[in-house]
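Sharing a structure below in structure tokens format, with a few things to ask.
Removed from the display is one protein chain of the complex; every other protein chain stays in position.
Here the chain labels run A, B, C and D in written order, and each chain numbers its own residues starting at 1.
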Amino acid sequence: MKTVLEARQVSKIFGGLVAVNKVDLVVPEGSIASIIGPNGAGKTTLFNCISGFYTPELGDVLFNGRKIQGMLTDKVAAMGIARTYQNIRLFKSMTAVENVMVGFEPHLKHGWITAMIKTPGYVKEQKHIVNEASRLLHYVGLAGLGDNLALNLPYGAQRRLEIARALANQPKLLLLDEPTAGMNPQETDVMKDFIRQIRDDLGITIILIEHDMRVVMNISDQISVLDYGQKIAEGNPKEIQANPRVIEAYLGPGAAALSEKYRREKTHDA
Amino acid sequence: MNKQSIQKSAASGMVFGIIVIFFALIGFTVVISGLIQKALGQSLGVGQMPSTSSFLIFLGLLGIWNGWRASRQDKHETLNTKKVLGRSTIAGLVAGVLVMVYALIVGVLDNRGINLRTYLSQLSSESVRFFLFNQTIVVGILIHVFYSTLMAVVGGFLALASERSRERVKSTRESIQKWSQDHWLGKLQGNPYVSYVLMGVVLLLLVLLPRTWGAYWNYVMGTVGIYVLLGLGLNIIVGFSGQLVLGYVAFFAIGAYTFALTTSPEPHNLVWNFWIALGVAVLAAALSGILIGLPIMRLRGDYLAIVTLGFGEIIRILLRSDILKDFTMGPRGVRNIAGPTLFGRSFTTDVDFMYLIILAVLLSIFLARRWQESSIGRAWLAISQDETVAQATGVNTQKYKLLALSLGAAFAGLGGALFASRNQFTGPEDHALMVSINVLVLVIVGGMGSIPGVILGAFTLKGLPEILREVENYRLLVFGALLVVMMIIRPEGLWPARRPKLEVPVGQDNEPVHLPATVGGEK
Amino acid sequence: MMLEVENLNVHYGAIHALKGVSFHLEEGEIVALIGANGAGKSTTLNTISRLNKPTAGDIRYRGVSIVETPPQDIVTKGIVQVPEGRRIFPKMTVVENLEMGAYIFSDRQRIEADIEMVFGKFPRLRERRKQLGGTLSGGEQQMLAIARGLMARPQLLLLDEPSMGLAPIIVEQIFDIISEINQQGTSILLVEQNAQMALSIADRGYVFETGKIVLEGDAGDLLEDPMVKEAYLGGG
Amino acid sequence: NGAAPAGGEPEVCASDEFGCAKIPAGQTVKIGMGAPMTGDYASFGVDISQGAAIAVKDAGTVEGFAFELVAQDDQGAPEGGAAVANKLATDPTVVAIAGHIFSGATEAAIPVYDKVGIPMMSPSATNPPLTTLGSKVFNRVAFTDAVQGKFAADYLYSKLGFRKIAVLHDGGAYGQGLADVVRAEFTALGGEVVGYEAITPGETDYTATLSALAASAPEAVYFGGYVAEGVVLTNNMKQSGLENAVFFGCDGTFGAEFVAKTGANGEGAYAASLIPPESAAKLKFDADYLAAYGVGSGTLSPYTWSGYDSAAVLMAKVKEVAVLGSDGALYVPRGALVAAVRGTSGFTSITGDITCDAVGECNTAGPTFYIVKDGDWAQAEQ
Partner (left out) sequence: MEALRKKFSLTLPQNSIRIIRIIAALLLLALIIVRAMDVAAKSQFGADTWLRLSVSGLIIGGMYALIAIGYTLVYGILFMINFAHGEVMMIGTFGGYFVFEAFNAIQVSGADGNQLSFLNAYPVIAILLAFLAGMTIAALSGLFLEKFAYRPLRGAPRLVPLISAIGASIFLQNAGQLLFGPQRRQYINPVVLDRGIGWNLEVAGSTVVLTYTGIFSLILSAILMVGLYLLVQRTKLGRAMRAVAQDKKTAALMGINVDQIISRTFVISGALAGAAGVMWGIHNGLFNYYVGFLPGIKAFTAAVLGGIGNIPGAMLGGMFLGIVESVGPAVLGIDFQLKDVLAFTILILVLIFRPSGILGEALTEEKV
């Protein structure tokens, strides 16, 4: 299978802290690759290196075989890498549909002069992207909410809108940073299915950062585990779940076991 | 009455007392009384003090307001006679006593023959006596206390009465609203033809008014028009693309001087055609926008503001400096700048010029609207809200920020050229920091990002001080105060921006989810 | 009765965010508030901390109404909130953030001791003690936020989604700490998306839906409740 | 107007180039003024308008009509000058303008008054080209910068015997104009200008500029600008290595304020002025001014007296040409007034003899030079 993204010995240093330490990552086309790891392991930093926010001090990031480190973020986006953010970052006082339309930006052909004259070509292009944007909204389940300001949307809808905006970039690779954070289990399930659907429907490769193991273990083709900036394990969900190092550093005994423990404690107290 | 209520009343009285004293200290009491006297149709001789009765009217109004405010402390409570009487008496008394103390001090000092004006320039003997109603000190201060209390009580009862009638007012207003909604007038709203008719009326006015209202108003309105141009331009930069630029006057100056130097016989004797020079001025300003913008695109917010402010100052100082004297005429400025010509005929009367300005304004409004509503406007808006993310979403932020800067600069260049041409003169002092500040103020007072707001803002900012000429030396004082009050009352501006609604085709629920054609793998 | 909330109504402009919410919390209890996004849980906590002003209703703390008490005095009374979304001070170091938590105290020694105490609970923070808050990872920030809340020695701790965005093992630690704090005598009002965990350590729970409480009861009963099971506990 | 012979209009109006100003019974005859009343230079406007207001009080009435001064704020800037001019020009009862104050504002205002025939008499707009624009209406009681500069250079070279001077100006049109003339004339006389610098007006510390000048050891520092900066320069000279150089100012730095604020530092400083040292008229004015405004004349600006004079000339001329109509209104033929003002000759007032030449320069005498002696201005050897 073709490799979409390859990271080679990527390292990012903040002052004295090596946030990402010689990480290798190979993501095949059409897969869902998850990155997990304790808080502060360097997952988001790795995303930032891939999407052009940071220039890694060391190592290469290759997208479809081309080096992309050091490129500005808009160029990276134009090449086909789109992302969402751990703390939602929408254009708050723009409507939902406008948020999505901004995503089409790298593919627009018309400029300020044609916009001024309103040439037929320009008008057609605009019509086209309004349509496309609302179809995308529909696709992510926000049909009919297009005219709402982003800040007025419920939390879950904002997460979806971020994804819609990213999809409008027409990416080949989508980076999702904790898409289910702050969602309740029911909503999380819906989001999980949706992510899989994006991959299946659109053939977009997805890299996912997530702390919710029900999501990660369910939809990942491949999981990489970071700890203190270093990759400590890689494999399919089964392998990862069984890896003692991962359990020790990250997974712990698991939610079910925990709540059992508390329940016992409580009855014990009583 | 509880303690809190007493405190509030006293505080209100205190504020009003201080206001009265402040007015007296800056001589405002005399000026306003004079205006009242004139408004009542009584003449006022030169250098004469206004009559005591007009002063009493002024004080009375303030006193009534005091009582009113003190009485209505909480929106939710219902007033009664006892409450009102207590509160307004306290407020009036406190204000009165404060004023009394002040009057006593200045009265005694003045009686002793001390010249207060050495330190407080408005306190002439005459005005001190005027403040005491031309009575002896004792009588004067007693009148103050008594009158202030009385008027506050009147104000309190007015508040009571108004509250009693408020229900009625409210129901009347509601019924009017209802009527206007039901009635054909209400239905007309939102009818596209109505806006065409309205536009027609405005156009007609624009054609007719310059012919009728005379040179002064043409001049004032011309200035307003030029500031509308500037405002529209800065609005592109600040309002649309979110870059705070405090040196906008630099582009104005570049436009004005380019035009001036290419059309004036002195110092270069170029004397170009008006329209060519106008075009060159606009281009020069736009180009300077790009040149300035290129190195500073990384700057954000207030850093950008101060760099551009510095740039504006650099331009102004250079224009008046000795090193550029031979090129720009130094502090003297360029005179004999050309007026417009068309088909060989020069049209430089105030009316002609007004039409030219109106034309330029209409064109600019058109352009600004087009850009705002286009994908360019959308990209600007995205940048203004979150530049980092906009860039990561694929918006070429550098390009768009530069574009905004140079388009905005072009408007300023046009404004500058028209300004220079109309005055037939331009000098470094035309391009001081205050111009940048004024334009920024009008954009924000009007409503940032809003084109009608800019127009309204320009009228407010450049028209208001002209109207305030009636209050002479107090006009800037009043203007400053109004600016603060306006921001507090309407922080979003007089006419806030609204995003145009897009016609979003709503997907049918039963429609199968099918994929946007352009989305995803283009295999 | 430690905290009584009665008929609380809150408006954000035109939005009626809380529509007559009433609940209570006994001394020493952990009470969980669960519910979907935007149901009004955070609003409830913010109103108790007096960051919002209710339009109607009453909040009593140990029998005394605190709806008119300004936020800073709420803290001195012993009610401390760990807000949603971390909200640590980004330009202060970890230690400075902790010191801010103890703002209402001035006894240096006691503050130092408390810092040691929270470092004991969150060793990760000790490693990062000199780092600026804004550059911590999400999980580190969340730990810091809770630690900072503890610095004020709360009697009633309001926790708003403390497990959000945390690694499973950290979630475990956090809940351990919550139950530990509770055992040491602090009452806790806990808002959580992770209803499973929340209800397992809570004594009682309330379920919010669009500004109202739709269900309440013993935590154990709620865990068994079919509606709660379906909506908030998920399949996994 | 003037075409239709209305009610009581006298004949002169019909034949007058600009027609008549009609002042209905009960109203006042207005003398306009455009002056900076707010902003950095407000003291000039306030002072000059106060001087003019005293002239209005002294002027009495014309055919039973009182005069009134309408001073409008032009902020000393061209933009404001044009606005005020337009405003005043639309008021039919404004017959003449005692102003404007600054040259820039004046220049913007002249075309407006030119169109409607309102004569101007500026107390202080000294920029030389103003009278070369071909305006019929513009006149001034102030002498031009060119005249003053030439006299000053000559005085420095011949009278005081200096050969090395430094020239400073405040970067404004007025100051720079003066400085340029002085530099050119002084060099032409054979002297050496060892430093030529501009300062930024409004500041209160010029030691840096002066220290740099001191390096070339000039015998005198000529300054073209206003009193505020003049005071600071004089005070700073002592700390900047220029303690032995003489400060030589212009009419902008003359006045009581200079003496008051420089104290001992000011001893021996020169300035120019258009007023003769003492006269009965001046003494009376000074007393009136002090009584009316509580500050001495010449304290706020050096142009108090010319403010009085410019208004006084205009009102005298109004009295000459005004005619009482049969309807009881007062008619002031505008064209005639313009001509009468331009034709002023031998009008004696505070600043001496006012006689206008063909282009509207009404100050025939050159400047008088003053020196600070024992804490007051004294006429220097001429």
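What to note about this one:
In the analysis below, a residue touches a chain if its C-beta (ideal position, glycine included) is under 8 Å from a C-beta of that chain, and two chains touch if they have at least 3 such contacts.
These numbers come from a predicted model, not from an experiment.
Touching the chain that is not shown, out of D:23, D:46 or D:118: D:46 (per the contact rule at the top). In the complete complex, the residue from D:93, D:106, D:148 or D:235 that touches the missing chain is D:235. Within the complete assembly, C:135 is the residue of C:9, C:22, C:37 or C:135 that touches the hidden chain.
Residue-level contact of chain C with the missing chain is found at 49, 51, 70-72, 75-76, 80-81, 83, 87-92, 96, 99-101, 103-104, 106, 134-135, 148, 152. In the full complex, the hidden chain is touched by chain B at residues 22, 25-28, 117, 119-122, 238, 244, 295-296, 298-300, 302-303, 305-307, 309-311, 313-314, 317-318, 321-323, 388-389, 392, 433, 437, 440-441, 444-445, 448, 473-474, 476-477, 479-484, 486-488, 491-492. As for the chain not pictured, it touches chain D at residues 38-40, 42-43, 46, 171, 197-200, 202-205, 207-209, 211-212, 214-216, 228, 231-232, 235, 238-241, 257, 260-261, 265, 295, 299-300.
Operating definition for what follows: only the chains that are shown with their structure count from here on.
Looking at which of A-C and A-B shares more C-beta pairs in contact, the answer is the pair A-B. Between chain A and chain B the centroid-to-centroid distance comes to 46 Å (mean Cα coordinates, whole Å).
Work out the mean CA point of chain C and of chain D, and you get 75 Å between them. In chain C, no position touches at least two other chains. Within chain B, contacts with two or more other chains are made by no residue at all. Chain contacts here run in a simple line, from one end chain through to the other with no loop closing. A list of each chain pair in contact follows: A-B, A-C, B-D.
Listing the residues of chain A that touch chain B in their complex gives 51-53, 72-74, 76-78, 82-83, 85, 89-95, 97-98, 101-103, 105-108, 110-112, 115-116, 118, 122, 125-126, 129-139, 143-144, 146-147, 165-170, 172, 201-204. By the touch criterion given at the top, residues 34, 36-38, 85, 124, 131, 135-140, 142-143, 161, 164-172, 175, 179, 193-197, 199-201, 203, 220, 230-236 of chain C touch chain A in their complex. Remark: chain B residues 43, 45-47, 115-118, 121, 124, 214-216, 218-220, 223, 320-322, 325, 330-333, 335, 350, 423-427, 429-430, 466, 469, 472-473, 475-476 touch chain D in the complex.
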